[in-house]
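Apart from one protein chain that is not included, each protein chain of the complex appears where it belongs.
Here is subunit A:
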Amino acid sequence: MKDSDIKRLLYIHLSCIFSVILSIFIPSFFLENFSILETHLTWLCICSVFVTAVNLVLYLVVKPNASSKRSSLSYKVTRFLKCCVYFLMSCFFFHVIFVLYGAPLIELVLETFLLAVLLSTFTTVPCLCLLGPNIKAWLRVFSRNGLTSIWENSLQITTISSFIGTWLGAFPIPLDWERPWQVWPISCTLGATFGYVAGLVISPFWIYCNRKQLTYKNN
């Protein structure tokens, strides 16, 4: 592992953070009355699209893992379709989990689903970019001693911090402060976003600080 890798990681993460920030400011130039809290669903969609787009672009530009052996068009298409299916499945999976955690079943379905989409954007899309539609690889990354590169390490950190952020976002909901951001699912989406950004910031530094201790199995 070289310092240049970490530097590259930092730049990539900075551009991801930048995409989140852009999603807050850009739409206000085009849309009237745009604000995160009041037109929350719009922002959710825009943020998801921005982050996905940046992730894809970065994936195409950086190509963190060595390109696969086959590169026929049909293979790429099936791979892409598979990725889409995985993404949708993860959205539904998160939706189910939210409902099991106590989200309303019938009311606010759209809101809950968009939260699921946002969380999928923060977690599943990087997984798909980095690891491809390969559940076994995902499971490997998220277990002890399963990491093989700093990319996977940073993926692990950002994903877990997104989850924790969403989880923490649920805490203010019962409080009687009557703030607009306490409404379901706004606090959770904000929590997810903050968690994601925090993960993006933390992971390069954490890797840098622990670069002596970290050893990766090379497959």
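Brief remarks follow.
Criterion: a residue touches a chain if its C-beta (ideal position, glycine included) is under 8 Å from a C-beta of that chain, and two chains touch if they have at least 3 such contacts; residues count from 1.
One rule holds in what follows: contacts and distances are computed from a predicted model.
The subunit not displayed here is recorded in UniProt as "GPI ethanolamine phosphate transferase 3, catalytic subunit", chosen from "GPI ethanolamine phosphate transferase 3, catalytic subunit", "Proteasome subunit alpha type-1-A", "UBC core domain-containing protein" or "Electron transfer flavoprotein-ubiquinone oxidoreductase". Within the set A:142, A:181 or A:206, the residue that contacts the chain not displayed is A:142.
Seen from subunit A, the chain kept out of the figure touches residues 97, 99-102, 139-140, 142-145, 167, 170, 174-176, 178.
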